[in-house]
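Take this structure, written in structure tokens, and hold onto it; I'll ask about it next.
Only a single protein chain was left out; the remaining protein chains are all shown in position.
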Amino acid sequence: MVQGAGQSVEIQGLSKRFGDVVALDRVSLTVRPGEFMALLGPSGSGKTTILMAVAGFEQADTGAIRIGGRAIDRLPPHKRDIGVVFQRYALFPHMTVAENLAYSLRRRGIAAAETARRVEEALALVKMEGYGARGVDQLSGGQQQRVAIARALIFRPAVLLMDEPMSALDKKLREHMQMELRLLHRELGATIILVTHDQEEALSMADRVALLHEGRLRQMGTPAELYRAPADAFVAGFIGRNNFLPIEAGPPLRLRGCDGDLVGVLAEDSAAPRPGDVLAIRPEHMALLPPEVPGGEPCRVLETAFGGARQTVLVEAAHHRITVEAAVSDHLWQPGQAASLHFNPRTGRIFPAPGPQ
Amino acid sequence: MSKHLNRRRLLAATVLGGATTMLSRPSLAQNSLRGTGSVIVHFGGGTMGDAQRIAYSEPFERETGIRVIHQAGVTAGVQRAAILAGAPKHDVANISGGSMAAFEQDNLLLPIDYGFWNERDRAGYDIVPAARLYVPAMLYSMVIAFDAQRYANRSPQSWADVWNARDFPGRRTLAAGANAADGASYEIALLADGVKPEDLYPIDWERALRSLDRIRPEVTKWWANGAESVQLQVDRQATIGSAWNGRIDGANDQGARIGKNWNQGILQWAGWAIPRGVANAENAQKYIAFMSRPEPQARFSEIITYGPTNSLAFNHIPADRAALLPTAPAVKDLQIVQNYTFWNAVDSTGQTGLRRAISEWERWVASRR
Partner (left out) sequence: MTVATRTDHGRAAMLLPVLLLLALGYLGPLGMVAWTSLRRAGQTSLAAYAEILAQPVFLDIFLRTLTTAGIVTLFCTAIGYPFAYLVATRARSWAGLVMALVAMPYLTSILIRSYAWVAILGGGGLVNRALMALGLIEDPLRLVFNSFGSYVGMVQVLLPMMVLPLYAAMRRIDPTLLRAGASLGGGPASVFATVFLPLSMPGLAAGAALVFLSALGFYITPALLGAPGDYMLAQAIEVRVTTLAEFDVAAALSWMLFAMVAMLLLFLRRWIVPLGEEQPTARPSRVRAVASTAAIARLVQRAGDRLAPLAGPLLWIHGMLVLTFLLAPMVVVVLIAFSSAPYLTFPPPSYSWRWFVAFFRDTNWLQAGWFSLWVSTAAAVTTLAIGTPFAFALARGCFAGRRLLWLLAVSPMILPHIVIGLGLFFTFVALGLNGHPVSFWIAYVVTGLPYVVIVLVAALGRFDRDMERAATSLGAAPLTVFRTVTLPLLAASFATAFLFAFLSGFDDLIIGLFLSSPRGTTLAIRMWEDIRLEISPKTAVVGALQLAVLLVVLGARGLSGWVGQLRRQRTSS
């Protein structure tokens, strides 16, 4: 498949209400040409609404969208040249796989021979050779999805929108498809916006991730940025895992009910602690050591989960429940054991206490 | 069917041929009806339509050169709306006697031009006279109809016999009262209750309905249209009832065995008229004038047993055929001519008889379900 140059997508101040529900609240974000952007957020956060607005199926109340620098508000959806993979695939049940694939080419008046060639090519791309004559209801879920992706790619759109395309797949197939999609992206160079509420998918696939919550853009950045420097407690909790521990505003900085000074634990760019704030610290940024090791918080193991190279341990320290990730090579913890909990330096962050979620 | 029709056609053609040679001299004396163009006339369909085409339209076209366009008949209400809208359905309309008065009252008809007629023919209309605005088209009678086999020994002689379920057991069928004058059920109910023909009008609605109450349990079906009245008897769903004489003969011609009794028959008529606003008024006058002649009327009654309106036609009808007709001298006086004046007159409640009949019926079926 010939390389199609991706185009930028700029979204500015997009707002949309459905009756009383605010689906989007002044969302602005820019996707660079050829970039793989993931829209991440919990269910109902407005991800699909953004896609629908970009594709032109939903009129935003306010705001503007530009593609390749061109305002598209007045461009009808069928002239936008945007490939869309729908949340439920939306394959045409009254057509065969090949007819589904050929649909966009026929709309563009491409000759039959050329169409046939490109359909074969697209089938090969998604490893579905020989399935052209099948009806779409004769395909498995994963095959349907691959057809949906091939259908969205076959006319070489500059922008590809995908709405949770892999939610229906089993873990193995999903990982396989994620890899395929990355390869495809590199091969095609199209701009991709992928909607997902699976953070691992977002982090592992995308160049950058935009995190949405209740219609608002909470943070946008590379996966590493989101992981390392979450903008607020919501992001901190949504990306990776995190313990939110109540603190007593020092000095010295202490966990409520504990004695140890935690000042050295805070990251350099963390905010200064104020009363009522919480300390966010990831399980992988703590160590669980035998109780006799000094300098830690004494604690007791409540529950453990084995995960191959690592062990997830739930401990209780001063009535706080804390999740810790420990390397299995050290020691295999058992419930009821006493331990001492150590915080890695410069890993914790202070956030205002998150609202009820 | 083809055999049947051919036989009928053949018959008509012989009569026609005979008529033209036999009557060629008097026809010279007749007024010339020659003309041009066309005329749209009411068409009855079925056997009625055959009779009309063979007896009237085809010879009329041959004689006058005017093309006849047959157009399906419509109900009186549709015709009335059409005239009011200025677009009558027919140049020559066929309106039942019961509805005619309303058309007259509202001035919806053109006067008949008797100048096209032969002098003596108008006098021939001696049962129902040819009037200023209409000409009776045919006479027919609502008579006692019964299963000729079942009542072979003793057949019903009066409407009182029809009401007499003990001596004449069997299911009944009578016209639904919503048919108003045309169904004649109110007159029939009063006659069955012993009212003398001369006292029939004005109709005593209460008494008529009480009489209908009595027969109600025996009635299998209150028929809604003429086809039904006879079909019910053909299928033996009912064995005694009322039906139009022509319908009975029509069914018998085709093998049914329905008896009829002229006694206390209600003699009814339908008339030809020319609506206001027609395009071919003169041709319509000519068509009506043609139909007034005794010879075509005789031919008409040869095909369907609806009596001629011009009694001179009997001069051309064989005796055995004449005996079947409601206006035959022998049976004419057994029947009662329906009083359309009553049916269209406004009573003390401010309603015409027609309207009263329908609203009384609506109340009757509702209150005594």
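Per-chain residue numbering starts at 1, and chain names A and B are given in the order in which the chains are listed.
We adopt the following convention: contacts are C-beta pairs under 8 Å (C-beta built on N, C-alpha and C of every residue); 3 or more make two chains touch, one makes a residue touch a chain.
Keep in mind that what you see is a predicted model, and the values were worked out from it rather than measured.
Trainee: Thinking of the whole complex, not just what is shown, which of B:178, B:281 or B:337 touches the missing chain?
Mentor: B:178
Trainee: Consider the whole complex, including the chain that is not shown, and state which of B:74, B:148, B:165 or B:281 touches that chain.
Mentor: B:74
Trainee: Out of B:119, B:235 or B:333, which residue would touch the omitted chain in the full complex?
Mentor: Here the residue in touch with the unshown chain is B:235.
Trainee: If the missing chain were put back, which residues of chain A would it touch?
Mentor: Residues of chain A in touch with the missing chain: 52, 55-57, 59, 73-74, 76-84, 86-88, 90-94, 96, 103-104, 107-108, 133-135, 151-152, 155, 161.
Trainee: Tell me where the left-out chain touches chain B, residue by residue.
Mentor: On the side of chain B, residues 1-2, 4-5, 40, 43-49, 69-78, 80-82, 85-87, 89, 99, 102, 171, 176-180, 220-222, 224-228, 230-231, 234-237, 246-247, 250-251, 254-256, 352, 354-355, 358-359, 361-366, 369 touch the unshown chain.
Simple rule for what comes next: only the chains that are shown with their structure count from here on.
Trainee: Roughly how far is chain A from chain B, centre to centre by C-alpha average, rounded to an integer in Å?
Mentor: Chain centroid spacing, chain A to chain B, equals 89 Å.
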